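Worksheet: one structure, shown below.
A protein chain is absent from this complex, but the other protein chains hold their places.
Then we have chain A:
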């Protein structure tokens, strides 16, 4: 469970976000304008915040910028109808950690907020090994083993698996994979991502009893021991 701050002026939208995140098991607090949102963000101890870009009193960009300049560490996700790459870059530049275009699927929002909460804290030493069940990854040697058995992966498959392992136990959507693993911000009409995931699954799960990589219907994938 995470404490999530939602800053959104549209009441109906705020209620919807609130509902989505509550159902995902988070404790949600809502602010309806920028000034209040900033004050809450500074005072409350939140694990993540969801910020609309266009807010009364203080717009979202400014809010996050001021929050970061003030030393705020809580990861932030922008929600915006402005979905161009430029807008996204603007958002990340002021210190947001993710950017989601409106309208969005509830599963997408839930997955991304979940991913935010598990962000690596700045001062922690970088992780060199990942482990999910009997699946192990050495990030330096770029090698993967399952139950002690070495698995050969293409560079892209390696990155895909790395992302899934870093978000083990969380739902990861196709769009997230396309954005974070491939760095594309559009939706191919073809099921390219699914096919890549199937290939990866064939390599890490096929010869083992316990499948690790699950398909979450209507949302995406989840790697879990």
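Following the convention adopted for this analysis, a contact is a pair of C-beta atoms (placed from the backbone, for glycine too) under 8 Å apart; a residue touches a chain by one contact, two chains touch by 3 or more; residues count from 1.
Operating definition for what follows: contacts and distances are computed from a predicted model.
Q: Given the options "histidine kinase", "ABC transporter permease", "Gas vesicle protein GvpJ" or "NADH-quinone oxidoreductase subunit F", which would UniProt use as the protein name of the unshown chain?
A: The correct option from "histidine kinase", "ABC transporter permease", "Gas vesicle protein GvpJ" or "NADH-quinone oxidoreductase subunit F" is "histidine kinase", the UniProt name of the unshown chain.
Q: Can you tell me which of A:35, A:127, A:147 or A:195 touches the chain that was removed from the display?
A: In the full complex, the listed residue that touches the missing chain is A:195.
Q: I'm checking contacts with the chain that's been left out. Which of A:44, A:103 or A:211 qualifies?
A: A:103
Q: In the whole complex, what residues of chain A lie against the chain that is missing from view?
A: Residues 83-86, 89, 101, 103, 105, 154, 156, 182, 184-192, 195-196, 198-199, 218 of chain A touch the chain that is not shown.
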